[in-house]
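One protein chain is absent from this view; the other protein chains keep their places.
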Amino acid sequence: MSDHRPIRIEYFAKFREAMGRSAEDVALPTAVGSAGMLVEWLRERDEAGHATFDDSVLIAVDDVMAQADTSLDGATSVALFPPMTGG
Amino acid sequence: MSDHRPIRIEYFAKFREAMGRSAEDVALPTAVGSAGMLVEWLRERDEAGHATFDDSVLIAVDDVMAQADTSLDGATSVALFPPMTGG
Amino acid sequence: MSNTRISVSVQAEPFDAGPLMAQLRAAGAGGIANFTGIVRGGNGLSALEIEHHPRMTQAALEQIARDAATRWPLLALTIVHRFGRLDLAAPIVFVGASAVHRAAALDAVAFTIDRLKTAAPFWKREHFTDGKSAWVAPRPADHASAARWD
Partner (left out) sequence: MSNTRISVSVQAEPFDAGPLMAQLRAAGAGGIANFTGIVRGGNGLSALEIEHHPRMTQAALEQIARDAATRWPLLALTIVHRFGRLDLAAPIVFVGASAVHRAAALDAVAFTIDRLKTAAPFWKREHFTDGKSAWVAPRPADHASAARWD
């Protein structure tokens, strides 16, 4: 069993601009088991991630709104976006 | 100075039907000095008035909403109507 | 003084909410809220008849509109109220408001419709398919709704 798994990360709105891309496919360490841990992993990965993500980040796992402790087991995509401003 | 004055009384909705007329011109005793006293005077005048007007009656004096103690000095018309049910 | 553009109409003719809404799209508005009351079928109702006090109605509606414009920063407020005989599903009343922020528009519409249920000289009479008819009794809930703005 691999200690990494493939997952697609999507960025929206100001996060997309700050990261300079709308999505990326990464090999995520299996130890990064939750949505919150993925955000922390991005913050530690590089300067862009560190500067971009703070406590306001909203997370969707496979297109369903998630919490920091939502498991990434079996997940194929994670979307990260800032607080919504529709309406 | 006369002890009566001419005044027009108008009836609306169920009061119009109960009184069998939409308006009448009456010679009102000058002692009947307020809107509330006019209602009482109608109640005492005849059976129709007695049966028609209760505490729910709304009163307008010269097309302005009035209270029981609103004076009839100089008034030319009084409208009596039940609680409103518009909208 | 309020700069709200107030429009009030008391009419027998039907109205179309679309053009009324278009009129409310005042420059600078962020939102338009409106409510249309329509004749509700059911319980054997065949038509609604609305009596009013011709000399007082327009002024009463204008007063309600001014009260709303004093309470909320509105760009425009429109009230249309019909009288006469109305068929099932016909529009009875339209209240619309435009404002910079949505809460003002929504609250002003709720206030205005509550007020004109209890403070404008209209009386409804229901006509039924069996030929009977009856004056609509004032609803305690309407008076409670109106009182929450006091």
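The first chain written gets the first letter, and so on, giving A, B and C; residue counts start at 1 in each chain.
Everything below uses one rule, namely that a contact is a pair of C-beta atoms (placed from the backbone, for glycine too) under 8 Å apart; a residue touches a chain by one contact, two chains touch by 3 or more.
Predicted model only: the values in this text are computed from it and were never measured.
A.B. asks: Please provide the labels of all shown chains that the missing chain touches.
C.D. replies: The chain that is not shown touches these displayed chains: A, C.
A.B. asks: Can you list where subunit C touches the absent chain?
C.D. replies: With respect to the unshown chain, the touching residues of subunit C are 16-19, 21-22, 25, 27-38, 40-42, 89, 100, 102-103, 105-106, 109-110, 113, 145.
A.B. asks: Which subunit A residues touch the hidden chain?
C.D. replies: Touching the chain left out of view, subunit A contributes residues 12-14, 60, 63, 79, 81-87.
FYI, only the chains that are shown with their structure count from here on.
A.B. asks: Which chain lies the greatest distance away from subunit C when centres are computed from Cα atoms alone?
C.D. replies: If we average the C-alpha coordinates per chain, A ends up farthest from subunit C.
A.B. asks: How many angstrom lie between the centres of subunit A and subunit C, each centre taken as the mean Cα position?
C.D. replies: Subunit A and subunit C have C-alpha centres separated by 50 Å.
A.B. asks: With centres defined as the mean C-alpha position, give me the subunit A-subunit B separation in Å.
C.D. replies: 75
A.B. asks: Compute the distance, rounded to whole Å, between the mean C-alpha positions of subunit B and subunit C.
C.D. replies: Computed value for the inter-centroid distance: 27 Å.
A.B. asks: Residues touching two or more other chains, restricted to subunit A: which are they?
C.D. replies: There are none in subunit A.
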